[in-house]
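One structure is given below, encoded as structure tokens.
Let's turn to subunit A:
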Amino acid sequence: MPDPQPILAASGIAKSFLSHKVLDDVGIELFPGEVHALLGENGAGKSTLIKILTGAYTHDAGTITLDGQPIHPRDTRHAQEMGIGTVYQEVNLLPNMSVADNLYIGRQPMKWGLVDTRKMQRDARALLARYDLKIDPGAQLDSFSVAVQQIVAIARAVDISGKVLILDEPTASLDQHEVEILFEIVQQLKSQGMAIVFITHFLDQVYEIADRVTVLRNGRRVGSRPIEGLSRMDLVTMMLGEALEHEDAMRIGVTRKPGELYASFKDYSLSGKAAPFDLDLHKGEIVGVAGLLGSGRTEMARLLFGIDRPDTGQLTVAGKPARLNEPRDAIALDFAFAPEDRKLDGIVGDLTVRENIMLALQAHRGWTKPMSRAEQAELADRYIKALDIRCTGPEQPVKFLSGGNQQKVVLARWLATNPKLLILDEPTRGIDVGAHAEIIRMINRLCDDGMSLLVISSELDEITAYSSRVLVLRDRAIAGELTGEAITTSAIMEMIASEPEARPQ
Partner candidate 1 sequence: MTRSIFSVVKPQFVALIAILLINWMLFPGFFNLFIRDGRVYGSLIDVLNRGAPVAILAIGMTAVIATRGVDLSVGAVMAIAGAVAATMVQGDGNALIVVLAAALGVGLLCGLWNGMLVATLGLQPIIATLILMVAGRGIAQTITEGFIVTFNDPGLIFLGSGSILGLPTPIIIMLTLALVTTLVMRLTALGLFIESVGINRSASSYAGLRARSLLIGVYAFAGFCAAISGIIAAADIRGADANNVGLWLELDAILAVVIGGTSLMGGRFSIPMSVIGALIIQAMNTGILVSGFPPEFNLLVKAALIIIILVVQSPLAGRIWHFAARPRTKRPEVSPK
Partner candidate 2 sequence: QEGLEGMTIGFSQIGSESGWRAAETSVTRQQAEEWGVNLQFSDAQQRQENQIRAIRSFVAQGVDAILLAPVVATGWEEVLSEAKDADIPVVLLDRGIEAPEDLYLTSVASDQVLEGRVAGEWLVETVGDEDCRVVELQGTVGSSPAINRKQGFEEAIADHANIEIVRSQTGDFTRALGKQVMEGFLRAENGGQDICALYAHNDDMAVGAIQAIREAGLNPGEDILVVSIDAVPDISPAIAAGEANATVELTPNMAGPAFEALAAYLNDGVEPEKFIITESRLYTAEDDPEGEAERRRDLGY
């Protein structure tokens, strides 16, 4: 039972950006030794609340107390000093610095007035070992994948937090194994009496770890409940304000009949990144790609879209030979690719939602054939509605959107080009349950219309839900393939796990 005295509490928090009210009279109480899930749709205001609690934003109204004392965190440094460790939603680390620097910046061990680099690296190694991560702490952070960076961010926050740990969608790009490790550590911290805030869109994880939930909707608190006795259905209803239609077609992929061959990659390879593989993609087929972190799924997608050029390989599209030198060529062949790292490769932050949505289509047409304003507006409105993108309007700069809504904008950009082959790398990362269902429905519909899809996802449930065929990657090579009824979560896991000694060393 939680202690009656909360460690960190906030009440009456309000926040507006320009005239747009994002939080209105929101409160939250964190008790020692509890894991508190903060839930809500994309754009509900979860990340904003976190940023206010940790001093990254100033709030317009409301009070925050720590151990009963009112506090006014000036900046994040201040919050850190008070024992609040935070992982913000987008990985907010320094890509140009070493892993150790990222873990210890601002609190490096000192010796004779200088930074004790050796000790710092030693500590870093020890710290990361808890997460099963054996990497060189002296290596530059951006030489690692998003997932590894995510773990580094978590390790840093855990290490800093003395009283409160806040995790904003920490598991979005992690696979099962990492999630397990994270949860172990969270349990440990919990038993030490810390309060942990956990934001996620994976309800399974909420039920696995959380003690209580607070749900936000449209910048207001809907309520806080203990998780015990709260049914899944009720929880979703709290979040969405309405019941989610039951997803009846849980295994749609199985029944689908693939159409004719669309694109055929033969003997594709890139040294160090992808072992030679053959891949045939048919119309009306969804190919799921599964694998562990660093198994080379993203690399494969990059090759298929012409971002990296293969060392060997031939491509045939609709019966004709083709070559990919750059993404443009792929787009000319009606390919589309929603990349994994939306901040880096996806959104164009300062452009508006409308411009971001129209960008690929306009590029496809060429700069001399601009879309008319009406056409643009129509396009933007259509996708804002279709994907339920929460924004103040099509003219809002996309960088001000919440993480999940940015992801939807990237999807919209590619759907707008009406592709024949759509490659999605972690398409539902950070997307809420409502939109998640909507996107899966949309993937299905597109497939029914004859589009060919290749979907990379760390969520095996998702892959099994819609794939008509699943490729399993291991160590940058295709380790196996599953079709039809054989596609089950456990079969995929088994395939991933076989021959463990062949994992990247």
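A few notes on this one:
Just so we're on the same page, contacts are C-beta pairs under 8 Å (C-beta built on N, C-alpha and C of every residue); 3 or more make two chains touch, one makes a residue touch a chain; residues count from 1.
As a selection rule, all candidates are chains of the complex that A comes from, given by their letters.
Everything quoted here is computed from the prediction, not taken from an experiment.
Touch between subunit A and the candidates 1 or 2 in this complex is found for 1 only. By the touch rule above, subunit A contacts candidate 1 in their complex via residues 16-19, 57-61, 305, 307, 326-328, 331, 337, 339, 344-351, 355, 359-360, 362-371, 413.
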